[in-house]
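Shown below is the structure under consideration.
With one protein chain removed, the remaining protein chains of the complex are shown where they sit.
Chain lettering (A, B and C) follows the sequence in which the chains are written, and residue indices restart at 1 in each chain.
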Amino acid sequence: MVEMNLNRRQFLKLSGATAATLAVVELGFNEKKAYAKTKEFKIAKATVTPTICCYCGVGCGILVHTKNNTVVYTEGDPDSPINEGKLCSKGTTLRQLYTSEKRLTKPLYRAPGSNKWEEKDWEWMLDTIAKRTKETRDNSFVEVENGVTVNKTEKIASLGGAALDNEETYLLSKLMRGLGITYLEHQARI
Amino acid sequence: MTKYVKYVDVTKCDGCRACMVACKNWNDLPAEPTEFLGSAQSHAKTTADTWNVLQYIEHENGKGNLEYLFRHSSCFHCTDAACEKVCPENAISYTKYGTVVIDQDTCVGCGYCTQNCPFEVISLKEYKDKNGKEYRKAHKCTMCTDRIDEGLQPACVTTCHTGAMEFGDKDAMIQKAEQRVKEIKDRYPNAMVYNPQGVGGTHSVYVLAEKPSVYGLPDNPKVPTSAVLWKDYAQPIGKAMIGATTMAVVGAFVANKIFSKKANGHDEDGGGNHE
Amino acid sequence: MSNQQKSEVKVRRFSKAFVWAHAVNAISFFALYITALPMYTEFFNWLYPVLGGPANARLLHRIFAVVFCTPTFIWVIFDFKGFKLWMKELITWKKRDIQFFSEFVKELFGLNFKHVRQTFFNAGEKINSLIQIFTAILIIGSGIPMWFHEYFPRAVVQWGYFLHNVGFGLSIAVIVGHIYLSVVHKNSRPGYSGVVTGKVPAWWAKDHYTEWYEEEVKKGNFPNLDDPKHKKNKGA
Partner (left out) sequence: MTNHWNDLQHTDCALIIGANPAENHPISFRWLTKAKENGGKIVSVDPRFTRTSSQADVYAALRSGTDIPFVGGMINYAIENNLIHKEYVAKYTNAAFIVKEGYDFKDGLFSGYDEAKRAYDKTKWGIETTEDGKPVKDETLEHPRSVFQLMKKHYSRYDVKTVTTVTGTPEEDYLKVCKTFCETGKVGKAGTILYAMGTTQHTVGSQNVRIYAILQLLLGNIGLPGGGINAMRGESNVQGSTDFGLLFDNLTGYLGAPKASVPEHATLKGYLEKETPKTGYWSNKPKFVVSLLKSWYGANATKDNEFGYQFLPKGNKNYSHMNLFNAMSKGELDGAFLFGTNPIVGGPNAGKEKEALGNLKWMVAIDLWETETSAFWQKEAGSDPSKINTEVFLLPASSSFEKEGSISNSSRWMQYRWKAIDSRGEARPDLDIIHEFALKLKKLYANSPKSADKPFLALDWNYGNGEEPDIDLVAKEINGYDLKTGKLIANFGALLDDGTTSCGNWIYSGFYPEEGKNKSKNRDNKDTGGEHYLNWSYAWPMNRRILYNRASADASGQPWSKEKAVIWWDAAQKKWVGKDVPDFKAVTAPTEPGGTGAFMMNKDGVALLFAPTLNDGPFPEHYEPYESPIPNAFSAQEMNPATVIFEENFNKRGFKVDYPIVATTYRVSEHWQSGTMTRNQEWLSELAGHMFIEMSEELAKEIGIKNKDKVIVSSARGEIKAYAMVTKRYKPFTVRGKKVHQIGMPWHFGFKGFATGDTANRLTPHIGDANTMIPEYKAFLCNVRRAD
């Protein structure tokens, strides 16, 4: 998207250089490579993308440094007025959300009574889920109750979403209500 | 060259431990298994893979009030660094910023530094090379000297949100510390600047809320006398002695040649006129 | 005047056990020396690759450290008498021992000197022994806390480094002299076979350890060199 690129360019202009310039101002010197180094500077040539922390509700700005298709560093966004480049322990480790060996990388399916996961492809998973949803909805749908149009199913629940983006929560809320689901809850309640 | 100091005001620290993970994140340090220590503290002290550790201390002060104290503990970057002194390979050196760094290529993992650091912040780590052979390297906080080179502050300072840590010109930071101690004397009567002169001052200067012993810090740390005797006396004298003996032997050899020529015809065995 | 003529008669000076103990001691000492040398001075850093890297050097050093501790036991177990004699000698000091030194210096530099009558060990050897015992204790004693630092207070470990260093400096100084005298110096060179085979030329033993030699003669163990049948080329 053009707009995003523009935005990123603007960002880089404002703060990509920033980390360096800011610090130079603070330290009062800018001695480049005063002596030979054996290693390349860790975040040299990395792409920097601003994000917002996914943990608590403070909403700290974070810079994600990516290089060679992995995340090499994450740090506070010095441009964000909320955290001014500072972070807590959780925000600082955002990198491991990407790098953790525990990340799920494939859709998994557990058959009734089974004691293990099976890898499945997305297509099969979504098709099957859609089928189950339809079955349950169709079996349980109530159009009218005591003379009032209610158009609901009380046999499907949707839980969670406090970590989703606004756009996602919007679509989720719209879809679930669109299906007639009344058991619609998320972490705000608990 | 300007010397820099990491200023740590423990009274502003709220114990969030971002400094600990920022360090790991910047330096790509792995996590290590930790035991439950009976408090929020994760590691008893710094290790080869954990270059700074946040201490949590419950302390009842003179008035019987509870203080919950925190301290970011890591290498002090001493002006007279025992580790630098004892390193047999000159792998440890002072940078122009005043930081003390270990050259990983030169380090042989002997562990002399780990045993002589008055603050016990250096640790050895065992590695395996590609042939499965084990080797060791000493590790500690580098004060992110690679970042300083690029005009950035150490990762821990950069992430500290309360302003408990700052990084800057040595004199300014020391002045700041002294000023801060004055401000907090009411609340912390034992507050002090910890910049021990026994090691020539440090490049991590602390504002402590309590006496150093409360934090498990030595009151007057210094380069161990044994290390001074060893490195400043024993080793040079030893080397001189080897030199001297060698010289004596060489001298003796040469002298023998000379005298044996002069005494040609004499009994080579020396004076036969014994008895 | 050829040595050949002199070497004809040999006498047993050291037991096999001693020879072994001495050899183990010497080899392990040098192994320790070489494996530590690159750490002692950068001048010898080239030894690291030779030794297979610092880790290997450390491993070898530790293996030889254990070996270095064994000679005393070898001697004690297999030649307790010899060991006892050594111990006795080391604590027996007489006037002639002091005299020895002034003559020794002359001898060392090839000047004219006279043999001071000595027992089994001469005063020089006794000093050598004492210093080596002392430095060995120093080195072993300090090496243990260096190796097993987790079981010792830090101060002990720290002083260990110092003492190891001192012990090492002292011992190497003494050993340089010891070796010189045993294998290089013309006067003592003949005795070198003593630590290899246990036997030395009788005439040499008599010159250097007169008292001991005569005692052995009295016991009938050694030939009397003053006996004309043995006296061939001796004298000036």
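FYI, a residue touches a chain if its C-beta (ideal position, glycine included) is under 8 Å from a C-beta of that chain, and two chains touch if they have at least 3 such contacts.
This one's a predicted model, so the numbers in the text were calculated from it and none came from an experiment.
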Which displayed chains the hidden chain touches across the whole complex: A, B
Residue among B:R17, B:R71 or B:K231 touching the omitted chain: B:R17
For chain A, residues in touch with the removed chain: 1, 3-4, 7-8, 10-11, 14, 47, 49-62, 64, 66, 69-71, 79-84, 86-91, 93-94, 96-98, 100, 102-115, 117, 122, 125-134, 136, 138-141, 143, 145-190
Residues of chain B (touch criterion as defined above) contacting the omitted chain: 12, 14-18, 20-21, 24-25, 30-34, 36-40, 42, 50, 58, 60, 66-70, 161-163
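We adopt the following convention: only the chains that are shown with their structure count from here on.
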Pairwise touch network: line, ring, star, complete, or other: line
Chain pair with the higher count of C-beta pairs in contact (A-B, B-C): B-C
Chain centre separation (chain A, chain C; CA means) in Å: 75
Interface hub residues of chain A, defined as touching at least two other chains: none
Partner chain B, residues of chain A touching it in the complex: 19-20, 23-24, 26-35, 37-39, 41-42, 73-76, 83, 85-89, 91-93, 95
Chain C-facing residues of chain B, complex: 86, 88-90, 108-112, 115-116, 120, 133-136, 224, 226-227, 229-230, 234-235, 237-239, 241-242, 244-246, 248-249, 251-253, 255-260, 263, 267-275
Chain A partner contacts - residues on chain B that touch it in the complex: 2, 4, 16-18, 20-22, 24-26, 28, 96, 105, 146, 148-153, 155, 158-161, 167-169
